[in-house]
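Removed: one protein chain of the complex. Kept in place: all other protein chains.
Should a chain be cited, it is by its letter among A and B, assigned in written order, with residues numbered from 1 in that chain.
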Amino acid sequence: MTEPLLSIRHLSKHFPVDTDLLGRTTSVLKAVDDLSLDIYPGETFGLVGESGCGKTTVGKMLVNLYRPTSGEILYGGRDLAKLTTSERRAYHREIQLIFQDPYSSLNPRMTVGDIVSEPIRVNRLLPPDKVDDRVSYLLNCVGLSANCKNRYAHEFSGGQRQRIGIARALAMEPKLIVCDEPVSALDVSIQAQVLNLLSDLSDQFGLTYLFIAHGLNVVKHVSDRVGVMYLGRLVEVAEKRELYRNPVHPYTKALLSAIPVTNPAHRRERILLEGTVASPIDPPPGCRFCSRCYAKPEGAGGCDSEMPELVEVSPGHFVSCHLFAAEEGDQEMRALHEEAR
Amino acid sequence: MAERRHDLAEEPAVKRGEPGVLLEVKGLSTDFVMNRGTVHAAIDVSFSVREGEVLAIVGESGSGKSVTSLSVMRLLQRPGRVIAGEVLFRGRDLLELPEKEMRAIRGDQMSMIFQEPMTSLNPVFTIENQLVESIRTHMKLDRKAAFERAVRMLGLVGIPSPEKRLKDYPHQMSGGMRQRVMTAMALSCRPQLLIADEPTTALDVTIQAQILSLIGHLREKIGMAVLLITHDLGVVAETADRVVVMYCGRVVEEAASEELFDRPLHPYTLGLLRSIPSMEDTEDDEALYMVPGMVPNPLNLPAGCAFEDRCERRGARCTSEVPELYEAKGRKVRCFLYDPAGVEGLCA
Partner (left out) sequence: MAEPDPLTPPSDSLIADEAMALGEALPVVSALGVDETFYEKADNRWLEMWRSMVANKAALVSMFFIVFLAIVAIVGPYVTPYNPIETNMSNALKAPSAAHWFGTDQLGMDVFSRVVVGTRVSLTVGLLAVSIALTIGIALGAVSGYAGGRTDTIVMRLMDMMLAVPSILLAITLMAALGKGIDKAVVAIGLVSIPEYARLVRGQILSIKQNDYVAAARLAGNSDFRIIFRHVLPVAMSVIIVRATLGISAAILDTAALGFLGMGVQPPQAEWGDMLGRARGFIFQAPHTLLFPGLAITLTVLAFNLVGDGMRDALDPKSRIR
């Protein structure tokens, strides 16, 4: 197997919520908790989860907008935290972000040309006389004409603004682009245009994507592999087709079943979750999904006291659930799970 | 349960409309007058909601779906103004009622759930204050009975330990909880019609599933009709009986839900359905279908069909003339392809 382009190892991000009189943290929000995953060159990795699950925080840590509390981000085999300043600058160039909100992500006081050329000028990627041609080229790549350059972002619609944001990310000649819900603010008919553009660009420039989304339907179309997050933890990772055919984590199943579909033939039996969502602030020990889980065994077993490990249930398919604990002695649990199925 | 107090049958007002029809909107037009021109946000919109029915209005941003619902509730704010049309609720034109009577109808016979539950609840009062107060004013119950009703409603919308949660302030609840409180508030007076404007857009899919199943459940239980406004075709497919599709302020297609998803007639509806990423288990890697182009500038709508420049099946006629809402096989569609006078002038 090829070397991963990016490896995340035991990554955590905790935000202090409350401090005592002496300024010591008494309460933390565990936005991301002990997350590990690999992203291989050329693939699109879909990261899915509902609001507050920490998926955006992961994206922001990759592009260094947030500093991890602990854990490593290995890019090309080297730990980001241990890079020298100049190496870090190169790293930054190679990982870019596409924002969710096409309205707040473009500076209202700058022309489109300035927005797209800024990364090139600031990093002196090209001699000044070549910049203009490059900007025209990039705008053409995202389906905009070069004469948009002198206009301001507010003159464009949401879909066009998202294209401008993509052109700005491409200006840095990145290898990996973190797409943070790039289409969730757009209309359905425009979503398709932007998704297709992203997949064309990945072929054209050999890009790797980390595609963050809140629903499994968009990710289904663009991803090669998919990871599902719940309250800061990765609960299931698998190759796309495998995940959609054979979801094993109870949360993934509920998430899949909750997607409203237009074709009655593809409707799954809906799993309605009960119970309240656990808070990411000072979360209880044990599985984060425990409070809403419908498949946990009678008496909850270890679910409410022990954090399940991520284990491989079939090649390339990982899940973090006590029903699939690694130990051999857990046959009983598996049997229970089979019943639940 | 208490008798309905507002028996409209006794009202002296002239009764119009067909029997069984709860809400009938006829030729509703709403304009937004601004410095740079006038936006015709809703143009000649007509539809009706029968008793106990779920009618969905679907459209993208700028389609006029929310403006339509606000016009019906008379909650439109400046610079929006209804310039023509009638909104008949049980035969009475709501647009002509005095504000006082309208207020009595809102939140009583008709109630509304908004998209953003946080801004619709008053942050300085507890849930109890707001919910009990609303029940008391609309149902003329005493405090104790109103409290009991509030508890029952919260339980019904699936809020655990409702007595305790009644003491909470809105900010102490999660988005899903607030949306449920809003729903409870909207449903507490047993409305005959619930207008739900993007009731689940701000919510996570798993919570959305809960709220939708709750609305469906209550509809069966108390027989209310629902006017559902949404952009999500999936939600429509799973909840609505009939669907009205809007584009650029006009109704472009109306059909029973199953027929619409089975065989969309208008090219826009078709394009919309095809551009949704499919959940089918296909060996796909081909590109998604795209509706080309984008919504025209509402300040400057084309003279002909608003969808003309994005349409794959447009003809010469489409640029100059706005098609009527033709009746085709018991359905309504605004496209020259279904002009009973023939399809000449169109290149397929």
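Throughout what follows, a contact is a pair of C-beta atoms (placed from the backbone, for glycine too) under 8 Å apart; a residue touches a chain by one contact, two chains touch by 3 or more.
A quick note: this is a predicted structure, and the numbers were derived from the prediction, not measured.
> With the full complex in mind, choose from B:R50, B:R74 or B:R317 the residue touching the hidden chain.
Spelled out, the listed residue whose C-beta touches the missing chain is B:R317.
> Thinking of the whole complex, not just what is shown, which of A:S36, A:S51, A:N123 or A:N263 touches the missing chain?
Touches the omitted chain: A:N123.
> Since one chain isn't shown, list which residues of chain A touch it in the complete complex.
Touching the chain left out of view, chain A contributes residues 60, 63, 65, 89, 92-93, 96-97, 99-101, 104-109, 118-119, 122-123, 140, 143-145, 147-148, 151, 154-160, 163, 165, 168, 172, 187, 190, 193.
By our rule, only the chains that are shown with their structure count from here on.
> Round to the nearest whole Å and give the separation of the Cα centres of chain A and chain B.
Those two chain centres are 33 Å apart.
> List the residues on chain B that touch chain A in their complex, please.
60-61, 160, 174-176, 204-206, 208-210, 212-213, 231-238, 258, 261, 271-273, 275-281, 284, 287-291, 294-295
> Applying the document's contact rule, which stretches of chain A touch chain B when the two form their complex?
Against chain B, the touching part of chain A is residues 50-51, 157, 159-160, 187-193, 195-196, 199-200, 214-215, 217-218, 220-221, 241, 244-245, 254-255, 257-264, 266-267, 270, 272-273, 275-277.
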